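Every protein chain of the complex appears in place save one, which is left out.
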Amino acid sequence: MSEIASRLQHHFADEEQQYDAATFGMWVFLVTEIMFFGGLLMTYVVYRTTFPQVFAEASHHLNIYLGTFNTIVLIGSSLTMAMAVHSARLNHRNALAGYLVLTMILGSVFLGVKSYEYAHKWHEGLFPGNFFYDGPDAVHQRLFFSVYFALTGLHAAHMIIGIGIMAVMLRMTLKNSFDENWYTPVELTGLYWHFVDLVWIFLFPLLYLIERHG
Amino acid sequence: MPKHSYNPQAAVRAYLTVFSCLMGFTALTVAAAFVDLGPMNNVVAMAIAVTKAVLVAMIFMHLRGGSPLNVLWISSGIFGFMIMLAFPLLDLLSRNILGIPGK
Partner (left out) sequence: MQTSERKKPNYLNAEHTVASWLLTVDHKRIAILYLVSITLMFFIGGLMAGAIRTELLTPAGDLMSSDTYDKAFTLHGIVMVFFFLIPSIPATLGNFLVPLMIGAKDLAFPRLNLLSWYVYIVGATIGIVATVTGGLDTGWTLYTPYSTAYATTNVVLPAIGIFITGFSSILTGLNFIVTIHKMRAPGLTWFRLPLFIWAHYATSIVMVLATPVIAITVLMVVLDRGFGLGIFDPKAGGDPVLFQHLFWFYSHPAVYIMILPAMGVISEVIPCFSKKRIFGYNFIAASSLSIAVIGFFVWGHHLFTTPQSMYAAMAFSIISFAVAVPSAVKTFNWAATMYKGSITFEAPMIYAFGFMGLFLVGGLTGLFLGALGLDLHVHDTYFVVAHFHYIMVGGAIMAYMAGLHFWWPKITGKMYPEGPAKAAALIIFVGFNLTFFPQFLAGYAGMPRRYHYYPPEFQIFNVLSTAGASILGFGYLLPLCYLLWSLRHGREAGPNPWGATGLEWMIDSPPPPHNFDTTPVVNWEPYDYPAAHRDAAKDAVPEAASV
C-alpha cells in the first residue's frame, strides 16, 4: 500500500484522478498528432485531386505485396500491444515482457521492409533528392514521391520513437515497476502505438491502392 | 485506476475478434482495389479504412467504456482536420470556374 501511495503525485487527490488525467492527456496529445499528420494528408489530397491520373500511375511503382505484408505486420503488432496492456492489467509480468518484445520485433520487421522499399526507390531514381525517372509526366510523379516519402518517413519516425519507448517499458517491467494498480505508462504506450497503426491504416490504401485495376 | 470490472476472457476474445476483422478488411480493401468501380474505388477504400480505424480506437484503445471526454476531444481533432481539408478543396475545385483567370 505504501508503494502505491508513493506513486500518487502530491497535486492529485487520488489515483483515479491521476490515471484519468494521464489517459485524457494522452488522447489530447493524439489529437495534436491527427493535426500533425493532417497537414501532410491535406497536401496529399490537394495534389491527388489536381493530378489524379499521375498519382495513380506513380502509385503503381510501389510494391503492393510489401505494402500488404507490412499492413499485416503492423496490425499484428497492434494485437500484441493490446495483449501487453492486458497482461499489465492482470499483473502477468512475464507475459507483459514477452508481448512487448514481440511488438518491438514486429515493429522492426515493418521498418526493415520499409527501408528495403526505400533503397529500391533510390535505385529506381524515384527518391526526391535522387530523381532521374523520365517516364511520362515525371515532374508530377516526383510530387507523388515527395508526398509519399514525407508521409511514410514521418510515420516511420513515429515508429522508431515508439520502439524506443517500448524498450523503456520493457526495462521498467523487468525492474518490477508495474503492478495491477499502476501500469499507466504501458497503457499510454499502447495508445500511442495503436495510433501509429491507425495512421498506417489510412496511408496504405491512399498510397499503395490507387486504381490497381486498369 | 479504472475501478470498473474487467473481464479478462471477454477482453482477449474481443482483441482476437477485432484482429481477425482487421485482417479480413485488409484483404477486402486490397481485393477491391483491383476491381474497377470508377470513383467508388476511393469511397470503398476510405470506408474500409474508417471502419478499421473505428475498430482499433474502440477496442484496442478502449475508447468504448472510457471517458466520454476522450471521444469528445478525438472528435474535435477529426473535425479540425475536416475543416483543414474542406476549405482548400473548396478553393481548388472552384478555381477558374468562370473561365476568367483568377475568377
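Remarks
Going by the order they are written in, the chains are A and B; count residues from 1 in each one.
In this section, a residue touches a chain if its C-beta (ideal position, glycine included) is under 8 Å from a C-beta of that chain, and two chains touch if they have at least 3 such contacts.
Bear in mind that the values here come from a model prediction, so they are computed numbers and not experimental data.
The omitted chain makes contact with subunit A at the following residues, 9-13, 17, 20-21, 24-25, 28-29, 31-33, 35-40, 42-43, 46-47, 50-51, 128-129, 131, 139-140, 142-143, 146-147, 149-150.
Interface with the hidden chain, as seen from subunit B, comprises residues 69, 73, 76-77, 80, 83-84, 87-88, 90-98, 102-103.
Note that in this section only the chains that are shown with their structure count from here on.
Our note on geometry: subunit A versus subunit B, Cα centroid distance of 15 Å, whole angstroms. Listed in rising order, the residues of subunit B touching subunit A in the complex are 1-3, 6, 8, 11-12, 15-16, 18-19, 22-23, 26, 29-30, 33-36, 41, 45-46, 48-49, 52-53, 56-57, 59-61, 66-67, 69-70, 73-74, 76-78, 80-81, 84-85, 88-89, 92-93. By the touch criterion stated above, subunit A contacts subunit B in their complex at residues 15-16, 19-20, 23-24, 27-28, 30-32, 34-35, 38-39, 41-42, 45-46, 49-50, 64, 68, 71-72, 75-76, 78-79, 81-83, 86, 89-90, 181-182, 190-191, 194-195, 197-198, 201-202, 204-206, 209-214.
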